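Questions regarding the structure given below will be posed in turn.
Missing here: one protein chain of the complex. Every other protein chain is in place.
So that you can tell them apart, the chains are marked A and B in the order they are listed, and the count of residues begins at 1 in each.
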Amino acid sequence: MTSPVKNLIEIKNLTHDYGSVRALDNVSLEIRENEFFALLGPSGCGKTTLLRILAGFETPLEGSVTLAGQDLISLPANKRPINLMFQSYALFPHMNVGQNVAYGLEREKLPKAEIKSRVEEVLKTVGLQDKVKARPSQLSGGQRQRVALARAIVKRPKLLLLDEPLSALDRKVRSEMQLELKRLQLEVGITFVVVTHDQEEAMSMADRIAVMVEGTVGQVDTPVDLYQRPATAYVGDFIGESNFFDGIIVPEGIKHASLGVLPGNRYGKDISGEAHLLIRPEDLRLAVSGEHSIPTMVQDVQFYGGASTLVLSIEGRSAPILMSQPGATSAQRGALVNLTWDPLKAIVLPRDSRRSAL
Amino acid sequence: MTSTIPTRVSRDSEKRRDLLERMVLQGPGLLFITIFMATPITLVAIYSIFQRGRFGGIVYKATTENFTRALDPVYLGVLTDSLKIAGITTILAIAIGYPTAYAIAKLPTKWRSIALVLVVMPFWTNFLIRTYSWIMLFNREGLLNHALLKFNIIHTPLDLLYTQSAVVVGLLYGYLPLMILPLYASIERLDPQLGEAAANLGATRTRAFFSLTLPLTASGLIAGSIFVFIPSLGNFIVPELLGGGKTVMVGNLIRDQFLKARDWPFGSVLALSVIALVFIFFMLQNAVEKRFSSDAHD
Partner (left out) sequence: MRMINTLRKVRPLQLILFCTFAFLYIPIIALMAMSFNGSHSPFILKGFSFRWYSVLIHDTRVIHGLINTLIVATGSTILSSILGTLLAVGLHRYTKSSALNAFALAPAIVPDIVLGIGLLALYALLSVSLGLYSVLLAHVVFSMAFVTAVVKARLAHTDKYLREASMDLGATRTATFMRITVPSLAPAILAGALLAFTLSLDEFVIAFFTNGPTTPTLPIVIYSMVRFGVTPEINALATLLMLVSFTAVIIAQRMTRPSEEQ
C-alpha cells in the first residue's frame, strides 16, 4: 500500500514581470513532499524567477504560493523554512567553513552546544569534517559547493532550492556531484528543487521535471515520460535527440508533403490541421523489403560509446535524420537505405510555431 | 480564488522596508553633505548679489556691483593669471608625470611598488613645509644660487624667488604625485599584447603611442589633470610664500576679501568665478573623454 502523495508546495496562477518582460505567465505547479524536482528550461524561461519567488527575494505581481497549506508570500525571506544554494555559492569570505555553516543556526538563537554538534554532523554528511577551520578561498570548487549545501541543509528546511548546482563544476566532478546530490536528498529526506538549463542534469537526478519555456510550463512529468511521451513539439525537441516531420493530421499519423503518410500515434490528443511527427533516433531501423519505409541516403556514420549514429539525408529536406543503433553498422557513406519504425513509437504532436519548419 | 490582495500587501510592506533601509543608510550622509557643503556653497552664491555692510557684515540689498567690479581689468588680470599658472602647472605635470608613470610601469614588478611609495612619500610631508623648502632653494642667498655660483655657472645670483615661475614650480612640486598615480594606474592596466599587435601590423613606436596608448590611458590623464588643476587654481599658499606680493592668484584675493577687507559679497563673486572655471574645466574634460572613449571602443 503506497502512502498518499502529499503536495508540499502549491503554486497557483503565478505571474511576474522582469523589467518589461513577462517572466512568469499564469504558472501553476505542484511539488510533492520528499521529491527531487527540477525546473528545466533555457535562459529566460522564467525558472530563475520562480526560484527567487519561492526563496522570497521577489514578490510576484499575482498568484499564490502555499507551503503545507500556509501562505508563503506574506513571509519575508528570512522567515521561510526554505533555503537556497546559490549558483555562486555565496560563501561568506571573512568566515571559515564552520562559521559559515553555523551562521544560519546562530540566527535561530540555538544553544552553542547544539549548534556545534549539528555543524559537525552535517559536515560529516558532506564529507568535509576536517575542513572546519578552512577559509572558502582555500577550497576547491566542489568543496565550496558542499559547504554551501551543508550551510543550507543544517537548518533542516522543508524545501531546498538549488540554483544551477552543477554548472560551475568541471565534468568529472559534475558526475560525482550528481550522484552525491541524489544520495543526499534521500538521506536527509528534504524536498529538493533544482533549477537548471542542462537536461542531462535534470534527467539524471530528478523524480519529476517541469519543462519551462517563455514564462510558462510546457509539461511536468517523470524523465521517462517526458522522453517517451512529450506533450508538445517544444518538449519533444528540448529533451533528447529527435527527428521531426511536418504534415497534416490523418488518422494513421501525418501526411507529409513529399513522403506520403507517415504512421504515428497521437495518444489521445485532440489535434486537427497541421501537426508534427516525432521519432527518436533509436526507434528508427533499416527496413526489410515489403515494409512501409522512406528512402534516405547515408551522409555520415559516427561510432561512439559502443553505438553507431547514422546521419541521413532525405531529398527535399535540409535537416538530416539521425538514426542510432547499438554496436557497429555495415552502412557506408553514400549508401541508399530505407528507414522504418514502429508506429507506436512515433508521436504525433500539435503544430508548434516555435519549431522550425521541416 | 487567488490571493492577489495578500500579494499586494506583501509587495507594499517589502517596499516600505526597503525605503526605511534606504533612509537609514543614505540619510545621515546626504544630510551631512547638504548642511556642510551644499548650504555653504549656496550661501556664497547668495552673498554675491548683496552688499558689504559698513563694518563687514552683509546688507541684504541686491546689487550687481560685485559682478561688475570683478570684471575690472585688475581683477580680471588676476583671474587670467590664475588660469595661466594653473594651466601651465597642469601641462608640466603631464609632461613630467606621463613619462614617469610609464617608466614606473615598465619597471620589474618588485621595484614598482617601491617606486610608487617613493613618489608618494614627499606628499606626506606637510604641504606648507614643502613649499617653504623652495624658499630655501630659490632665495638669493639660497642653496641653488649657492651651488651655481660655486661651480661658476653664473656670476651674480639669480632672482628666482617671487616670480610666476617660482609659483609654478611650487604648485608642480606640491601636486605632481597626484598626476603620476592615476596615470600609472591606467598605464598599468594596458594589455601589452596590444602594443605587440600594433607592431605586428607595422606601426612605428610613435604612431602606436599616439593612436593606441594615449587614448587608452585617457581616463588616467583626465583624473590626474583634475587633481592638479583644481587645487592649483584656488591655491593661495604657494602664491603667498613663493610669489611674494608680486604674484597674486584668485585664491589670495578671496582670502583677503574674507579675512582682511571683510567684503564677503565681493569675495563670494570671486569664489563663484573659481567654481565657474572648474565647471568649464570639467565640461572640457567630459568632451575629451567622450571623444577618446568612443575611439577606444571602435
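As a working rule, contacts are C-beta pairs under 8 Å (C-beta built on N, C-alpha and C of every residue); 3 or more make two chains touch, one makes a residue touch a chain.
The structure presented is a predicted model; accordingly, all values stated were derived computationally and were not measured.
Contact with the chain not shown here comes from a single listed residue; of A:Pro93, A:Pro111, A:Pro251 or A:Gly327, that residue is A:Pro93.
Which of B:Ala70, B:Ile104 or B:Leu181 touches the hidden chain is settled by the complete complex: it is B:Ile104.
Although one chain is not drawn, the whole complex shows that of A:His16, A:Lys155 or A:His256 it is A:Lys155 that touches it.
For chain B, the residues in touch with the chain missing from this view are 17-18, 21-22, 24-26, 28-30, 32-33, 35-41, 43-44, 47, 96, 99-100, 102-104, 106, 115, 117-119, 121-122, 124-137, 139, 141-143, 146, 173, 176-177, 180, 226, 230-231, 233-237, 240-241, 251, 254-255, 258-259, 264, 267-268, 271, 274-275, 278. In the full complex, chain A touches the omitted chain through residues 55-57, 76-79, 82-84, 86, 88, 90, 92-94, 103-104, 107-108, 151-152, 155.
Just so we're on the same page, only the chains that are shown with their structure count from here on.
Centre-to-centre, using mean CA coordinates, chain A is 58 Å away from chain B. By the touch criterion stated above, chain A contacts chain B in their complex at residues 12-13, 59-64, 71, 73-74, 76. Partner chain A is touched in their complex by these residues of chain B: 2-4, 6-7, 9-11, 14, 17.
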